[in-house]
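First the structure, in the form of structure tokens, and then the observations on it.
In this view, the complex is presented without one of its protein chains, the others remaining in place.
Labels run A and B following the written order; every chain starts at residue 1.
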Amino acid sequence: MPRLDLTLDEVRGLVGGGEIVGDPGFLCAGLAPLESAGPRDLSFVKDRRYLEAAAGSRAGALLVPEPIDGFAGHQLVVTAPLAAFARILARIAEEARRQPAGIHPAAEVHPAAKIGEGVTVGPGAVVREEAEVGDGSVLYANVYLGQRSRIGRRSVLWPNVVILEDVVAGDRLVVHAGAVIGAEGYGYAQLDGRHVKVPQVGSIVIGDDVEIGALATIDRATIASTTIGRGTKVGDLAHVAHNCRVGEDVLILPTVALSGSVTVGDRAILAGRAGTSDNVTIGEGAVLGGTSVAFRDVPPGAVMWGNPAREKTLEIRIQAALARLPEMQRELRRLRRRLEES
Amino acid sequence: MPRLDLTLDEVRGLVGGGEIVGDPGFLCAGLAPLESAGPRDLSFVKDRRYLEAAAGSRAGALLVPEPIDGFAGHQLVVTAPLAAFARILARIAEEARRQPAGIHPAAEVHPAAKIGEGVTVGPGAVVREEAEVGDGSVLYANVYLGQRSRIGRRSVLWPNVVILEDVVAGDRLVVHAGAVIGAEGYGYAQLDGRHVKVPQVGSIVIGDDVEIGALATIDRATIASTTIGRGTKVGDLAHVAHNCRVGEDVLILPTVALSGSVTVGDRAILAGRAGTSDNVTIGEGAVLGGTSVAFRDVPPGAVMWGNPAREKTLEIRIQAALARLPEMQRELRRLRRRLEES
Partner (left out) sequence: MPRLDLTLDEVRGLVGGGEIVGDPGFLCAGLAPLESAGPRDLSFVKDRRYLEAAAGSRAGALLVPEPIDGFAGHQLVVTAPLAAFARILARIAEEARRQPAGIHPAAEVHPAAKIGEGVTVGPGAVVREEAEVGDGSVLYANVYLGQRSRIGRRSVLWPNVVILEDVVAGDRLVVHAGAVIGAEGYGYAQLDGRHVKVPQVGSIVIGDDVEIGALATIDRATIASTTIGRGTKVGDLAHVAHNCRVGEDVLILPTVALSGSVTVGDRAILAGRAGTSDNVTIGEGAVLGGTSVAFRDVPPGAVMWGNPAREKTLEIRIQAALARLPEMQRELRRLRRRLEES
């Protein structure tokens, strides 16, 4: 479990306020999940539903959305405990991932690249001609940033990330290890029974505060741009094909695959391994359930489930009926026989 | 949008002929998709179905399969507009991706490797003993080419591609960033309740004109060879397991997974996230729909859909019936009651 070594009062300073119930001088030695936290640990209660369960916790201190009466330890009352806890985790992450500043001598940064203030570039990383790296960004070892590509300020490219040419991203971009941004989409023309490559020479445009998971692939457009809107989060091993237009604050969970030219509206959620066929539109705020596949457009706000995806309540009824399908079949046979006999 | 800056007559030269309707001296400043092309852009009409829609396009010039009567701009009439357009894209790609020739001083090329004429090897790339790289090939940064592996002429290995030992590929191989060719397949023997590794020491043989997507994995055979036939195209994040035998001109779309020892006939198409179980054969020219999974052999020319995959027309009828399944169930209950009452 991670070390913290801050007093509850210092924790209050770190998370930006809150009311302490108990001793502000209590030393939070470490962090732990609610169920395993001990008397020297700080933990948190995600929301009101867990308050009762938390009363019996052995944690030394808790971040809570409202004071818990029966709880024996110390409490810091905040409006959004998970978000506050996230700030503490960010502090721990910062410590654990501290990088040596500057450009490592074994990095290859082109003289015509533009490197901001306070940038870290690890060994083996390559920054090509006319690429730009914003202030305070970190490129880990063996990262590749292609010609004319730009990442904004305070971005992090984890080891072995590949961003190819002509990709433009905003500030605070995080790309996890091994992800590939800007490979050519799957485009072929059929000519005399052979597949002729259609080179993909478009670009990718990524907004601020985007996070891309490990080993995810975002393909460049054929001639226009593949776009990923501000605040959108893409999970590990996910695939966004060429010419997709993904809106803002979209959640694309791990192993999701978007086919070519798909449009995803703002705040839509694609759960684990969801997918789509080419050219469909997932409406604003729509939800596509885990492993569900949209072969047609999904209306804004709709909640769809199954493969092919159907309105969730219908899909649930279908699945329930399916479990009785063999029985239905026997029943149908019995009815026919009775009808024939009568 | 990409710059072009060629006259229509120069475009005709580039695509290898065609008939100009309009001004051969018209300057095509850029390329754009049909729907967004402006008066200085060149665009294209994929095939005859789109001719009518194209008549109203604002594009300055169009590649067309036959002259459009009402179109206000200039036209270049060619037999296969998409393939012709692909040649123009190839010229743009060539410009955008121009590499410095030669072996970068930070590359590790073994003295016993054989490097052809006009080869580019980027920084951090490793070429192991007895490996061979054909004339005019490009190895981007941090590529790994294993012992005794060979790639043919005019091939491209994008950054961080890993080709392990004893992989033999033809000419014009393209492997996109981060793909892994030659990892060991998933092979274990069960002994006293433990899983004992069965080392995979076979090879991979890849024909000419093969393209492998970003972060795809092609596993080596146990003792013989995994094979990928000439002209076959494998998409991003696709998986070809050990001992597979994939034919020529096969389309394996992104996120498809072939299990061990699968045979795929020439010109078969496996759409996005299609899959198979071990040892099945997908017949020549067969089509397996998106997310469909073949647990049994697919006959040549068959079009299969669903999980488990069924003949497509049957699967469509099943899916239509499924949407009415809860209603069928109620209907069945009503019928039984009426029969019991009568």
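Note that a residue touches a chain if its C-beta (ideal position, glycine included) is under 8 Å from a C-beta of that chain, and two chains touch if they have at least 3 such contacts.
Every value quoted in this text rests on a predicted model; they were computed, and no experiment measured them.
Touch with the chain that is not drawn comes from one residue among A:H176, A:K197, A:H242 or A:R310, which is A:H176. Considering the full assembly, A:A214 is the residue among A:L8, A:A169, A:A214 or A:V246 that touches the omitted chain. When the missing chain is restored to the complex, the residue among A:V15, A:A141, A:A224 or A:V280 that touches it is A:A141.
Only one of the listed residues, B:G178, B:G229, B:G247 or B:G272, touches the absent chain: B:G178. Only one of A:G170, A:G202, A:G231 or A:G260 touches the chain withheld from this view, namely A:G231. Considering the complete assembly, chain B touches the hidden chain via residues 106, 108, 124, 126, 142, 144, 147, 160, 162, 164-166, 178, 180, 183-184, 186, 188-189, 191, 193-202, 215, 217, 219, 222-224, 237, 239, 241, 257, 259, 275, 277, 293, 295, 307-308, 310, 314, 317-318, 320-322, 324-325, 328, 331-332, 335, 338-339, 342. Counting over the whole complex, chain A has residues 1-2, 31-33, 36, 80, 82-83, 85-86, 89-90, 92-93, 96-97, 104, 106, 122-124, 140-142, 158-160, 174, 176-178, 211, 213-215, 231, 233, 235-237, 249, 251, 253-255, 267, 272-273, 290-291, 307, 319, 322-323, 325-326, 328-329, 332, 335-336, 339, 342 touching the chain that is not drawn.
Keep this in mind: only the chains that are shown with their structure count from here on.
The two copies, chain A and chain B, are related by a rotation of 120°, based on C-alpha atoms and rounded to the nearest 5.
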